[in-house]
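Shown here: the complex without one of its protein chains, the others still in place.
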Amino acid sequence: MSAVIETHHDDHHHGPGKGITRWLFTTNHKDIGTLYLWFSFIMFLVGGAMALVIRAELFQPGLQFVHPEFFNQMTTNHGLIMVFGVIMPAMVGLANWQVPMMIGAPDMALPRLNNLSFWILPFAGGLLVSTLFMDGGGPNFGWTFYAPLSTTYAPPSTTFFIFAVHLLGASSIMGSINIIATILNLRAPGMTLMKMPLFVWTWLITAYLLLAVMPVLAGAVTMMLFDIHFHTSFFNAAGGGDPVMFQHVFWFFGHPEVYILILPAFGVVSQIIPTFARKPLFGYDSMVYAVASIAFLSFIVWAHHMFTVGMPLAGQLFFMYATMLIAIPTGVKVFNWVSTMWRGSMTFETPMLFAIAFVVLFTIGGFSGLMLAITPVDFQYHDTYFVVAHFHYVLVPGAVFGIFAAVYYWLPKWCGRMYDEAMGRLHFWLSFIGVNLTFFPQHFSGLAGMPRRIPDYSIQFADFNMWSSIGAFIFGFSQLILLYTVIKTIKSGEPASDRVWDGAHGLEWTLPSPPPYHSFTHPPVVTDAEAHS
Amino acid sequence: MANAAEDKSIYYVPENGWYPVWVALGVTCLLVGAGRWLNAIKVGGEPSFIVLWAGVIILTVVLFSWFNKVIQENHAGLPNAQVKRSYVWGMSWFIFSEVMFFFAFFGALFYARVFAVSWLGGEGDKGITGDYLWPQFTPDWPVVNNPDPSRFTNPHESMASPGVGNWLSYLPFWNTLILLSSSVTVHFAHTAVKNNNRGGLKAWLGLTVALGALFLFVQGYEYHHAYQELGLTLGSGIYGSTFFILTGFHGFHVTLGTFILLMQLVRAFRGHFKPDDQFGLEAASWYWHFVDVVWVCLFIFVYVL
Partner (left out) sequence: MNVKAIMRATLGAALVVAAACGYADELNMRVGVTEVSESVYGLHMLILYICCGIGVIVFGAMAYSIYHHRKSRGAVAAKFHENTRLEIFWTVIPTFILVGMAIPATQVLIKMYDTGGEDMTVEVRGYQWKWQYKYLDENRNNTLSFFSSLATSQDEIHNKAIKGEHYLLEVDNPLVVPTGKKVRLLVTANDVIHSWWVPDFGVKRDAIPGILNDIWFIADEPGIYRGQCTELCGKDHGFMPVVVRVVPEDEYRDWYSAQSAAYTEREAMARQTFSPDELMTMGEQVYTKVCSTCHQANGQGLPPVFPAISGSPVATGPRDAHIAAVYNGRPGTAMQAFSAQLNAAELAAVIHYQRNALGNSVGDVTQPVDILNWAAAQ
């Protein structure tokens, strides 16, 4: 390639490409954000349909619809798809849309890498789902894939499962690198770190968590691959390894992972509550420090998932104490949200409804988390539906409601059209009722002694399971309202104003709705009024 | 509106491109192909390599074009200093993620040595495991007598260091020196280009590539020795497992690094890199230093201690 090549880009005139190539080849943060969000929604239906298979089978005692073997595959794939295919892509989609607009940047820092991070996902997701149709069935060892069930005793499709996890990890790592580079390098002049909107802060920290733990997950599955195909003995005591070692490596990834799922939702809620309370966020600084402390602590609590493996006493105590500490920064966040609402001038549009439900129901999930952290009591809770109730409370009305809130909040900005408020509220109330009906009774079945990951149960648990299944169907089918509302907004919503919400602050609201293809070609001036909400 | 090549306040956003989707496709083919191959071997079937090769070919073509394109854009002066800062951040945090990848295997090594092996050998907090289930197993590291030798064949000998006095006849020691000096030479290459010393650039870079290749050769010889003479294989228990996964992935990274440096060498011969603009070379050299640091940790924790 000799010397200078003549290029005649008219860089900043290029708009969206034509037809399908617009989506396949795009380097635009908004298009990529849209792709992420739609991908996530489709996977939500797939993963949700699997949850409905689970709930249908558990509607009554006895085996009705599926074989135990297939049931395990549903549980496993439901967990994996929801975590890796729904929440994470949705959060990255939100980051793609919002981070450049919120910090006054033209686009993401590394646009082509951005496209690659997204397009790996459909391939990885496809590979993962395709394992279900392979000989011997798909992964059936739970989303935590403990060895040796996932190595020596696993179906042949596990090889492809492992590679799918590698791909998902690669996508997340590239996505995080991009987000970090964008936030550190592309802020408009005057947008100091401590003026950044909280959504940007939470994503910055989340990106670091991802960068630190996704490679460890890759290491864990790589060791599995070697145990399966190359006769190593990492997780086999006969060769001097230890099955428990797998769990340590997995949860070193797995625990920070659950905060990866929730921190961006914290950010979303911290944007929404001030807007609808028409009052600045209470305790901005402590909010930032709290997120940072949660992230730090998340690295030293992993073994609270393994209290029953028989760790030495000192280990049990350490992990119990460290886990309990997380309640403190999380409490700070909850109290600050409540204080932001306090003496505000509140209205309750759909985003706010979801945000309020988030605060209440996430806190309930946090409480059960704290109960699980108490080691001697966890012996009773562990691997029962009490745990299932805990994590669905933090994940569904937590992470998922956070995403719903964000979508309703920013949708008018994204497409320049207002969604139908009545439909939004209907979606909210059905979801709210459905979610509680599904997951609240699971606390009781767990306490009564129902183990998780079983396709059939003894008759004493029948009532709770029936309610739970009914709730699941209500919740599941209400999501079609969301689909309908979003499509209707895109097609025929009322035009939205630039600021959309009268209480909203932040750079994204200074742009027209919908915003130009390249958000800020020239960096804006950051005024105090538009600094963190 | 202004053009990024002229207005340096504009952050260059590349137009749509076909490369990334194809990379995604290529990587997927590569992995699916590899998976089919592994699974076929496992059941003793006839592997088919079509998908695997398709992946390799797609990746080669696309990555080559992609990098070419970036270099062209750079020559056209499209990216301003801020864009280049993004590359710097990107590369640094990529290396950080690589560090975490090795961290997983080092973690496994430490856990196995400190906990698993002692417990299986009847020592420590969970010594009852060894007393009751593996009474004949003694917790020595390196493990050359496995808890169940009928399933994981014992190696005759380990790769452990023979003591500082004998290092002159100990190949891993020489390999350490080779890799350490290559880190120095790549640094000289970098300084050379900054001083506009093209001859120095080519010479030092060439030497670095040669040292990388030499390292790989010695490593290959070591592996051969381990498999053929010491009976030390991936299947010889936790020692072999951790030894080969750590040194193996390191070797893989050295291979990649050598290849990247080789490409920089080709570019150097084509007249690329300017005293004030040589990020490709700089990134390659960071990567090389990283590989070097990992090796030093390996030498200490896998071979010596």
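When the chains are written out, they are named A and B in that same order, and each has its own residue count from 1.
The rule is short, and it goes like this: a contact is a pair of C-beta atoms (placed from the backbone, for glycine too) under 8 Å apart; a residue touches a chain by one contact, two chains touch by 3 or more.
Since the structure is predicted, the reported quantities are computational estimates derived from the model, not experimental observations.
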Per the touch definition above, residue among A:35, A:170, A:237 or A:435 touching the missing chain: A:237
Identify the residue among A:49, A:194 or A:338 that touches the chain left out of the display. A:338
Which candidate, B:133, B:177, B:266 or B:300, sits in contact with the chain we can't see? B:133
What residues on chain A make contact with the chain left out of this view? 61-64, 68-69, 72, 135-137, 140-142, 146, 148-149, 152-153, 155-156, 236-238, 242-244, 277-286, 308-310, 313, 316-317, 320-321, 324-325, 327-328, 331-332, 334-336, 338-348, 356, 359-360, 363-364, 367-368, 370-371, 374-377, 379-380, 382-384, 429, 432, 444, 447-449, 451-460
Footprint of the hidden chain on chain B, which residues? 119-120, 126, 128-129, 132-134, 147, 151
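Assume only the chains that are shown with their structure count from here on.
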Flag every residue of chain A that touches chain B in the complex, lowest number first. 1-7, 9-14, 17, 21-22, 24-28, 105-107, 109-113, 115-116, 119-120, 123-124, 127, 156, 159-160, 162-163, 166-167, 170, 173, 176-178, 180-182, 184-186, 211-216, 218-220, 222-223, 225-226, 228-234, 236-242, 244-245, 248-249, 252, 310, 312-314, 518, 521-522
Residue numbers of chain B touching chain A in their complex, please. 1-5, 9-21, 23-25, 27-28, 31-32, 34-35, 38-39, 41-43, 66, 68, 71-73, 75-76, 78, 82, 85-87, 89-90, 93-94, 96-105, 107-108, 111-112, 115-117, 119-120, 124-126, 133-134, 143, 146-148, 151-152, 233-242, 244-245, 270-271
